[in-house]
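Okay, structure first, notes after.
Here the complex is missing one protein chain, while the rest keep their positions.
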Amino acid sequence: MGLPSNSSLNLYEKYKKGSKNLITDVNGVRVGNVTLQKENVNTGVTVIFPHGGNIFRDKVMAAAAVLNGFGKSIGLMQVEELGTIETPIIMTNTFSVGTAATALTKYMLEQNKDIGITTGTVNCLVTECNDGRLNDIRGLHVTEDDVFKALNSPSEIFEEGAVGSGTGMCCLGLKGGLGSSSRLLDVDGEEYTIGALVMSNFGSTGNLTIGGEHIGVRIKEIQDMKKDEGSIIIIIGTDIPLSERQLKRVAKRAAISLGRTGSYMGNGSGDVAIAFTTANRVPHYSHKDIIDTRMFFDDNIDKVFEASVEAVEEAIISSLYHAKTTVGYLDKEVKGLRDYL
Amino acid sequence: MGLPSNSSLNLYEKYKKGSKNLITDVNGVRVGNVTLQKENVNTGVTVIFPHGGNIFRDKVMAAAAVLNGFGKSIGLMQVEELGTIETPIIMTNTFSVGTAATALTKYMLEQNKDIGITTGTVNCLVTECNDGRLNDIRGLHVTEDDVFKALNSPSEIFEEGAVGSGTGMCCLGLKGGLGSSSRLLDVDGEEYTIGALVMSNFGSTGNLTIGGEHIGVRIKEIQDMKKDEGSIIIIIGTDIPLSERQLKRVAKRAAISLGRTGSYMGNGSGDVAIAFTTANRVPHYSHKDIIDTRMFFDDNIDKVFEASVEAVEEAIISSLYHAKTTVGYLDKEVKGLRDYL
Amino acid sequence: MGLPSNSSLNLYEKYKKGSKNLITDVNGVRVGNVTLQKENVNTGVTVIFPHGGNIFRDKVMAAAAVLNGFGKSIGLMQVEELGTIETPIIMTNTFSVGTAATALTKYMLEQNKDIGITTGTVNCLVTECNDGRLNDIRGLHVTEDDVFKALNSPSEIFEEGAVGSGTGMCCLGLKGGLGSSSRLLDVDGEEYTIGALVMSNFGSTGNLTIGGEHIGVRIKEIQDMKKDEGSIIIIIGTDIPLSERQLKRVAKRAAISLGRTGSYMGNGSGDVAIAFTTANRVPHYSHKDIIDTRMFFDDNIDKVFEASVEAVEEAIISSLYHAKTTVGYLDKEVKGLRDYL
Partner (left out) sequence: MGLPSNSSLNLYEKYKKGSKNLITDVNGVRVGNVTLQKENVNTGVTVIFPHGGNIFRDKVMAAAAVLNGFGKSIGLMQVEELGTIETPIIMTNTFSVGTAATALTKYMLEQNKDIGITTGTVNCLVTECNDGRLNDIRGLHVTEDDVFKALNSPSEIFEEGAVGSGTGMCCLGLKGGLGSSSRLLDVDGEEYTIGALVMSNFGSTGNLTIGGEHIGVRIKEIQDMKKDEGSIIIIIGTDIPLSERQLKRVAKRAAISLGRTGSYMGNGSGDVAIAFTTANRVPHYSHKDIIDTRMFFDDNIDKVFEASVEAVEEAIISSLYHAKTTVGYLDKEVKGLRDYL
């Protein structure tokens, strides 16, 4: 739902929002969440499905921008080389990337009997943030079953805030987590959608800025955290036909959204943006050497950049808005933004 | 001088400013300006000298970040490969890059009789923005003599606003140009300086944001420009010992400053940040294979990032503050920010 | 003509050559040369025209790979960002890049009255190598008129060796210069062409390898040069539909060709490969936001890689084969390969 209109928080906005104001406004995109919450455990798994079919056989064009590379994702190298995503995208905590990659591999092998036999391997895409403040991250509590569960729960509607992989995340001195938003654009007379989903876990207390207001200062008086060891994963999906190069341009602009909300891309923050389009599909098998694709006329692309920057900004603030005060590992408490409004 | 304290414009600031609040607060750094202004001509040349000695023989460690590569700079490729700057850095208008490169080559050959004879070539660094709105850019009015003049006028004190290469620049719907600022940091108990100089020429009317206030909306009512075909060149100098990798990290964070002032890094904007340190020098000749250098402990580098982001933000706003309403090419008028305050 | 079949030099080859065995076998590609040769002057200008029309209005898709960035080219940054080339590509000596850029700017302004007035600027692409061994490079002998002359002499047929920008170049201890070659491929049942043009100026005496034979050892006994301060510019043109990402993959593989001929990409060698396709055109003006393009099915792209590696390898050896013994600056003599065969 993004930021509700009655939230009292005003962002500068130019573009219309999608009906759900979620990344799932992009036709075919689905999200699945598994939340793990008990005693010292505050973690989980979130899965983004670029479309509802077999993603390995029908890949989506994609690109990524590593804004600050203090992160442990797997799969980005091949996205860069081949310009495609061929699995659902997983988000989880840092030390669970291995488990998630193994589970995702098994899931893909199960769905595609040809992988590793008559065709090559598969590039599993797993991203992460460190939820060690509220979660016993050393306990490696995410299991392969948790990942399978998330992989088996794609949905058009999903909660934001302290759920899924966002369960234990902290952001700008507050409780962070999942946030989402979408924007609508007129392209050649038709309506297209651009959506964002973030797992927010970055930033120093005191820096939070909402719609230009530096409200972090107020928060700092009440709640201060030790040095930022955060990160943010930003997923941008769209049905606008963009080339890999253009998707990378879109992904790089997530830095602007970060700047608007109070990040300076701290040393310990793994800030990664991944953008994909459902409008350019690349088949795994093809009888022909040449494939038709479509791209955007770069000279007109500014509206795509602006709408995407807006959607990511709102997704970040929305993640804070929806994340409730949480008590976690060793009884540490991290307050939610709404406690301050 | 940056933004004067009585400017009524308030940026969120954490770090102390240098005594001049200019990039020249970094010991040894100098700036030279040549302004060309008559009838349809509104352009010029700005030179940044990383230090006062022979820069070819005593190079400064450096790196660049291409935030949006719609630009025509020369020299960045070798900065990336070798991690050094070996000439003064020139800023001028887009179509004068060739002339400036030729003049800078001659200047370097004159200073270094060994170049091209007993040693290799020299990597001239020339950057640009398009001042075609206020300047008859097709006229190629910058001459080699103008460049020599700027190369021969290094100064600790220099004007900001519509001077030098900033003479004809426009930014966020207003008159842009040169802006500068500096910040002081405590590093291992000693005071170090980080300074910024920008040539501002980016952004769409309506988007200007100052200290969180979206004042662009007000400006848009009075003055609107056609599509942004801007750019910004950002020079960051420091005496803090940073490695090439770390200088690149600093340069990349200029995107955050852009985000704070209202840019979304538009398609046609060549947004380039160059960072150098006077603390790591690389000799052109060496009897030894191994050279001592110093770097920053990355885990503590956040203060360098933040101070640099602040300095660049202020430099941008300062460029607007100092740039006066200018009438240029075909009698077009572009208003200065102070007409709105 | 590339390497003649009676040259006694045997490269390992899998792919059929084009009828001219030149980059101009790619339909529409033309080359223009101006050679400057007198006393201490051994230099020139070479221009590659991606097609015969207005390149600014009808850009070709392109990408570049900086294999070793010790070079002073201009224009590559925007090729990377926008994935297009919008001017003829110039090659000249290092210190003439400024002059060539200015001349190319004037040429483009003359052809396109809208540039700088009703539309933005133009990204001139100029590459270089250091011919200072045989040429009085400090003399800056290339004039704007020389560049205009080259820009006005596009031809399907052109000489290789010590001509045009290759006039003063040296390579692997021998006389280098221009070399070209082409290969034919079956793509979806039709014949396509991939062509290469190099300006060779790289490598240490002793390392030359031709078809696996290490003949450099023999050359070293007779002729030794001081440290390599070379470079190579590699232009790859094709009519195969490739995306920007794929063109970059092709360009990166020029490193393989370099490895086969005896380069280890020395520190002082500016090794740059630029690849373009005439099959994907990007208009300067468009009424529509979305443009149709075509790409290659990556899983079948190996033949494109191999053919391109072959063409570049032959172009390098061909540049040596055709370059005759030359006496230049201060009466230095550099022998041609054929003196050793």
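For reference, chains read A, B and C in written order, and residue numbers begin at 1 within each chain.
By our rule, contacts are C-beta pairs under 8 Å (C-beta built on N, C-alpha and C of every residue); 3 or more make two chains touch, one makes a residue touch a chain.
No experiment lies behind these values; they were computed from the predicted model shown.
Participant: Give the residue, chosen from A:Lys20, A:Arg57, A:Lys72 or A:Lys324, that touches the chain omitted from the document.
Facilitator: A:Lys72
Participant: If the hidden chain were put back, which of C:Leu9, C:Val26, C:Val47 or C:Leu67 would touch it?
Facilitator: Checking each option in C:Leu9, C:Val26, C:Val47 or C:Leu67, the one touching the absent chain turns out to be C:Leu67.
Participant: For the chain that's not shown, point to the residue among A:Asn10, A:Asn27 or A:Thr121 touching it.
Facilitator: A:Thr121
Participant: Among the options A:Lys14, A:Arg138 or A:Lys288, which residue touches the chain absent from this view?
Facilitator: Answer from the full complex: A:Arg138 touches the omitted chain.
Participant: From the listed residues C:Glu39, C:Asp302 or C:Asp331, report the one that touches the chain absent from this view.
Facilitator: Checking the options C:Glu39, C:Asp302 or C:Asp331, the one contacting the hidden chain is C:Asp302.
Participant: Where does chain B touch the missing chain, residue by residue?
Facilitator: Touch set of chain B with respect to the missing chain: 81-83, 187-188, 241, 243-245, 249, 282-284, 286, 288-300.
Participant: Need a quick check: the contact residues on chain A for the chain that isn't drawn.
Facilitator: Residues 66, 68-78, 80-82, 94-95, 97-106, 109, 115-117, 120-121, 123-124, 130, 132, 137-138, 140, 229, 268, 270, 272 of chain A touch the chain that is not shown.
Participant: For chain C, which residues reach the chain that was dropped from this view?
Facilitator: These residues touch the chain not displayed: 12, 67-68, 204, 209, 211-214, 227-228, 249, 252-253, 255-260, 263-268, 298-299, 301-302, 305-306, 309.
The definition used in the following text is that only the chains that are shown with their structure count from here on.
Participant: Quick one: chain A and chain C, Cα centre-to-centre, how many Å?
Facilitator: Centres of chain A and chain C (C-alpha means) sit 42 Å apart.
Participant: Which residues does chain A have that touch at least 2 chains other than itself?
Facilitator: 249, 298-299
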